[in-house]
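Below you'll find the structure I mean.
Excluded from the complex is one protein chain; the other protein chains are retained at their positions.
Right, chain A next:
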Amino acid sequence: MSRPSAARKAPKGEYIETDSGNKVWRKANISGAPNITLGGRTVIREDVHLRGDLHRLSTTKEDGSKSSSSHSISIGRCSVVAAGCVIKPPCRVSRGVLTYYPMKIGDNVFIGPNSTIQSASISSHVHIGEHCVLQPFSMVRENVKILPHTIVPANMVIPSNSVVGGRPARIIGEVGEGWGAAGGASAAGGAGTGGESWVEGGDLRELVRSIR
């Protein structure tokens, strides 16, 4: 229990770092924190809104047992949520009751600045550009690149290895060989990542380490 106080004393760190290496911006707008799981080494940057308070209300089942799964957002390892994003679980009417559904985001997912995410699930190694909107119950499979300013409509399923863009989003290509491959780091560095040592869709550990 001495860890939190040690973290508080850290000289003007902008991030709160947890035991598992998550870095959360001090003033990130997080509501319902008990319902949010961060997998470790995940970064929540400035002005991000996480709506953990929108969870499934406990319902009494037919056999009288109460289901109390109040889990709402889980984010995997080494993912980065950039500045100004809004992440809130989707809701719909099912069997006459409006329910919020838990949202799952995988590992090594990069969510670009000012995006709004209401997906049902996002798998691993997904790169989402800036100002994207992922509408309720969209699903994103592995190794997907979502171009900036894309609006993914509600209930769309994006198959793995695809590139999507547009308003509304369409599949406009495949990510091809070497997506996120560490070996391609130098090549991808020339292709827009500014010579940094991380690749879109690749292992974001280096990026997470560089944020402090």
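Definition applied: a contact is a pair of C-beta atoms (placed from the backbone, for glycine too) under 8 Å apart; a residue touches a chain by one contact, two chains touch by 3 or more; residues count from 1.
To be clear about the criterion, contacts and distances are computed from a predicted model.
> Absent chain per UniProt: "Dynactin subunit 6", "HORMA domain-containing protein", "Ubiquitin-conjugating enzyme E2 G2" or "Exosome complex component RRP4"?
From the choices "Dynactin subunit 6", "HORMA domain-containing protein", "Ubiquitin-conjugating enzyme E2 G2" or "Exosome complex component RRP4", the unshown chain carries the UniProt name "Dynactin subunit 6".
> Decide which residue listed in A:41, A:88 or A:141 touches the omitted chain of the complex.
A:88
> Could you tell me which of A:133, A:146, A:163 or A:207 touches the chain that is not displayed?
Looking across A:133, A:146, A:163 or A:207, the contact with the absent chain belongs to A:133.
> Identify the residue among A:49, A:71 or A:209 that touches the chain left out of the display.
Of the candidates A:49, A:71 or A:209, A:49 is in touch with the missing chain.
> Just checking the interface: what residues of chain A touch the absent partner chain?
Contacting residues on chain A, toward the hidden partner: 5, 8, 11-12, 27, 29, 31, 49, 51, 53-55, 57, 86, 88, 91, 93, 97-100, 114, 116, 131, 133, 135, 149, 151, 167-168.
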